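What you see is the complex with one protein chain gone and the rest in place.
Showing chain A:
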Amino acid sequence: MKFQPVIGLEVHVQLKTDSKIFCGCSTRFGAEPNLNTCPVCLALPGALPVLNQKVVEFAIMAGLATNCSITPTNIFARKNYFYPDLPKGYQISQFDLPICLAGHLDIAVGDQTKRIGITRIHMEEDAGKLVHGQGGGSGVDLNRAGTPLLEVVSEPDMRTADEAVAYLKKLYQIVTYLGICDGNMEEGSFRCDANISVMPVGSDTFGTRAEIKNVNSFKFVKAAIEYEISRQCELIEDGGKVVQETRLFDPNKGVTRSMRGKEEAHDYRYFPDPDLVPVVISNDWIKRVKGDLPELPETKFNRFLTDYSLPEYDADVLTSSRPLADYFEQCAQSCNNAKSAANWIMGELTRSLNDNGIAVEKSPVSPVQLADLIKLIDGGTISGTIAKKVFEELWKNGGEAAAIVEQQGLAQVSDTGAIETAIDQIMAANMGQVEEYRGGKDKVFGFFVGQVMKAMKGKANPAVVNDLLKQKLAG
C-alpha cells in the first residue's frame, strides 16, 4: 500500500522581550537557577499577573507578517495541568480567542509555490525547566517560567518532511526579521512540535496522528518526521494501528519513542483567567504596528532583484537573514558594484564566517572595508587573486585595503614594459611549448599565463598579460 503523510506543526517562538510576560523579572538566558524569580512567576499566594504590552505588540507583528487577522478582543485562559515545572498548576494561555487567526505562508516546493495555512497564533507563558539527576530527585529552575511565547499552529497542509522544514525556515526567517525572537534554537527560542499521520494514497480521511514534542533544530525536525512516517507506514502494513500519543525524538538514535502517562492530562479544563482583563486591540493600534513593521524577506528579495539587478539565487541567499541583507546593502552601496559585493559576501566572507563560527553582524571585516577592497579591484589596482590575499589580511589584522596593498607592495602591474620582459624570459626558457602553441596547441596558452603570473608574483594585470602574450606568441 502507498501512504500519504500529513503533517501539521506547532511552533513555540520565544519573544525577545527584556522582562517576562506577567512580571518584571528578566528573561535573560543562562542565569543561576531561580535567580530571575518573584512572587508572580513563583506562583506565591496572592501574587497577580500584569501583562507586558510589548508581548501584545510582538504578537500583532507576527500576525500581520503571516497574513492573519487580528482578534479585536482577546482574553487569557488558564490551561490546567500538574507538572513540577508549572508552579501555578495552570499555564496562562489563550484558548477560544487567540490573538491571530487564519493566516498563511507561501513556501517553495521545487519550482512551485505552496500555501501553508496558519490556523492560529496565541500568546502564552513558558514553563520552568526540569533538571534530572539531582541527588535522587529532579531539580526545578523557574527562571524560564513566565517567559513570553507565541504558539504558531499550522494547518495540516504539509505532505513531506522537506515541506515541513521549508515552512519552519520561512517562519523562522520572519520572526527573526521582525526582531521579535532571537532565533537561538540551541537555547530553545524556536522549538517545534510535529503532528504526523499517514493515510492511504487517494483517501481523504486523515489517519490517527502522533505528536512529536520539542524538536529544536531543522535537521532533527526532518529526521524525526521521516522516521515517524516510516514507523507509521510499517506499523499499518504489519497489521497494526497507530495510537494517538505523544512521542519524543531521540537525536542520538534518530528514532521517536512513546511518552507514556501524559494521556489523561489532555483534559485541560480551560477557563478565562479572572486575574487578567481583556486585551482590546483597536484598528489604530494595528495600523501603528503595521507602519512600524520592518521590510519582510519577500519584499526585500524582490527589491534586491530590481534595485541591485541580482540573480534570484543571490537575492535569495542574501535575504536569508536580516543581518546578512544589511551587510550586503551597506557594502553594495559603498562600492557601487552590487554583483561583486554579492559574490564576495556569498564566497570569501561566508566561508570565513562559517569556518570560524562567527555571525555576520560580528564579522571582523566590515561592509565598508570589503567595499573598499572591491573598489581597488574595479579600479584595476589589484587583481581578484591578490584581493583574496588582502581579504585574508583584513580578516586577520584589520586595517584598510588600500594601505595593505601599499605596504605589502601588492598593487597590480599594468606597466607593459615589466610584463614584456617577463614574457620574453619565459618564452626563451620554454621554446618547446612556444613551438607547440604555434603548432596549434591552444591549451599551452594557460601554461604561459600561469608562468608569467608566477614570475610577476601574481601582481600582473591579467588583461594586459593576455593581450601581450597573444601578440608575442603569435610571433
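We take it that a residue touches a chain if its C-beta (ideal position, glycine included) is under 8 Å from a C-beta of that chain, and two chains touch if they have at least 3 such contacts; residues count from 1.
Keep this in mind: contacts and distances are computed from a predicted model.
For the omitted chain of this complex, the UniProt record lists the protein as "Aspartyl/glutamyl-tRNA(Asn/Gln) amidotransferase subunit C", which is one of "Formate dehydrogenase beta subunit", "Aspartyl/glutamyl-tRNA(Asn/Gln) amidotransferase subunit C", "Peptide ABC transporter permease" or "Fe-S cluster assembly protein SufD". Across A:39, A:294 or A:384, the single residue that touches the chain missing here is A:39.
Touch with the chain omitted from the figure is made, among A:108, A:243 or A:280, by A:280.
Looking at A:111, A:204, A:267 or A:355, the residue that reaches the missing chain in the full complex is A:267.
When the omitted chain is restored, the residue from A:102, A:130 or A:403 that touches it is A:130. One chain is missing from the display, and on chain A it is touched by residues 17-19, 23-26, 32-39, 42, 50-56, 75, 80, 82-84, 130-132, 134-142, 248, 259, 264-265, 267, 269, 272, 274, 276-280.
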